[in-house]
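This is the structure, below, for whatever I ask next.
In this view, the complex is presented without one of its protein chains, the others remaining in place.
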Amino acid sequence: MEKIIEVKNAFYSYKSEDGTLDAVNGISLDIERGSFTVFLGHNGSGKSTLAKLLNGFLVPDSGDVFVDGVNTKVEERVFEIRSKVGLVFQNPDNQMVASIIEDDIAFGPENLGIPREEIVERVDWALNAVGMNAYRTHTPFKLSGGQKQRIAIAGILAMKPTVLILDESTSMLDPQGRKEVLETVRALNKEQGITVILITHYMDEALDADNVVVLHEGKILIQGTPREIFAKKELISKTKLELPVAAYISYRLLGEGYDVPLSLIDDELVESICRLR
Amino acid sequence: MQIEVKNLSYTYSKKTPYEKQALRDISFTVNEGEFLGIVGATGSGKSTLIQHFNGLIKLQSGQLNVLDIDLAAKKVDYKALRRGIGMLFQYPEYQLFADTVLADVMFGPLNFGMSKEEAHSSAKEALILAGLDFDAVKDRSPLEISGGQKRRAAIAGVLSYNPKILILDEPTAGLDPSGKREMLNLISSLRKTSGKTVIMVSHNMDEIARYCERVIVLGESELLYDTTPAELFYNYDIATLGLDVPHVVKIVKKLRDKGIDLGTDIVTEEKLLERLTAFFGKERI
Partner (left out) sequence: MRDITFGQYYPRDSVVHRLDPRTKLLISLVYIVAVFLCRTYWAFLASFLFLVISILVSRIPVLSILKTVRAVLFILLITVIINLFFYGDGEPIFSWWKIKVTWEGARFASFMAMRLVFLVVGTSLVSLTTTPMSLTDGMESLMKPLKLVRFPVHDVAIIMSIALRFIPTLMDEINKIMMAQKARGADFDSGNLIKRVKALLPILIPLFVSTFRIADELALALDARCYNATPNRTKMKVLSFNARDILALLFSLAFLAVIILLRIGIIG
């Protein structure tokens, strides 16, 4: 599988009058084209800083980040990198620029100087890809959080990125909104082949990932498939993340002496319990 | 009875093209010492409802009696009303403004007529209750402390004038799992030590299940259910309202479908484990 993003021993610190905050302390990782990767970590683990290193917003103090072979330190190509690696943020409100949705989605392609007819096509495609075509002439103000984030995603999609990074884009949403955004993003990955990096502190969002990267204090603690990661209970508790309910129950039952393998989802747990009879 | 709501209705922007009915004919009561949860999809009227309780929204239609104050009366003493209610909005850290954390926490008490000395000692107590290191934060600017500390300072700000009722609008919004746990433990211990009445608006059903004795469900501006969490999750289909059911309940229901009946009162993980170990008895390997 082709590598679309390569991070080689990157370090980054924030410097201010109060001192230095080491955010990323020697991270190396590869993102494969078309994959669905989840970065897990509690607040302060360095996940957002890492996201910004991946699309060139920040450039590592030492080490390198390559996007499709181009080093993010190359200033002349920074917009090329940014249009390839789209970033959606946490706050659904503060990413929107225009008062009418289709105008907001056109903003990205307009900035890139895309010809008019193509912009219209892209706006159509992006709105349909996130299921918000019915709202194209509405104002964003009256939408729900989940809908707003889908619009934000559409705004990035209109630039036809190869990679879509969602930096805690579900943290401020209600359960309904979270579901909408996750479904949208999964569909984009499976149906449109867009490489997705989902950054979150909810472990249940990592269940479908191809690869899970657990971050702690600016370093990668462990990496692997969801099942491999969830099995490392002691490491998980070190990062103060919370296991999904099914996993937690299966662990406790195991601790009590029952023959229950690790369950990631409710159905698995139910099956395992039934087999105890 | 601390709060009595009768046939309360509210419409925004009446007689404009943007008119919208937020609440329709709501009736319920809240008793002293209760821990009540209010749930509903976004837009169901939850915020509008709680803002009636301390008079931030003026009663438009219906009857409302809070802490023996009749909000339908011609002249309402809003200050006296607000003194009895501590309301924490979503992302309360965005309301901090004073020069120092201590000054901010003293804002409420001073507004409500406490003397400087009383306000000072009350604020100190509140900050400690909220889990902050008093000496470390009291003189710092509230804009310079960490996000977690800011939220605790905001909580201290509403505890410092000793309100009888605490109303919390999504107190765990935006927090990571450990932050959520700490916040809820704080609320829970506050209630145990002070016996205050707590009303919590939340989207998180696990939180509601774990802490609330009673839950009210709003849907499309109407009050749909007023019952216990267990009753709600096991007997009614709330998925159609856009609400989630705790995983524990989903698991118990699925087990029931497969012939393992663990009862209809399990809403927490601990209870599920208890019931499972009891069910399977000594059948261990």
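Worth pointing out:
For reference, chains read A and B in written order, and residue numbers begin at 1 within each chain.
Criterion: a residue touches a chain if its C-beta (ideal position, glycine included) is under 8 Å from a C-beta of that chain, and two chains touch if they have at least 3 such contacts.
On a predicted model such as this, the values are computed, not experimentally measured, just so you know.
Screening A:Leu21, A:Ile100 or A:Leu207 for touch with the missing chain picks out A:Ile100. For the chain missing from the display, the contacting residue among A:Asn43, A:Ser83 or A:Ser169 is A:Ser83, taking the whole complex into account. Against the chain not shown here, chain B presents residues 12-13, 16-17, 51, 54, 56, 79, 82-83, 85-87, 89, 92, 94-98, 107-108, 111-112, 143, 157-158, 161. Of the residues in chain A, those that touch the hidden partner chain are 55, 57, 79, 82-83, 86-89, 91, 93-100, 102-103, 106-116, 119-120, 123, 140-141, 152, 155-156, 159.
Here, only the chains that are shown with their structure count from here on.
Per-chain CA centroids place chain A at a distance of 30 Å from chain B.
Of all residues in chain A, only 42-43, 144-145, 171-172, 174-177, 201-202, 240-242, 244-246, 248-249, 252-253, 256-259, 266-267, 269-270, 273-274, 276-277 touch chain B in the complex they form.
Considering their complex, residues 41-43, 147, 173-174, 176-179, 181, 203-206, 242-244, 246-248, 250-251, 254-255, 258-260, 269, 272-273, 276-277, 280, 283-285 of chain B touch chain A.
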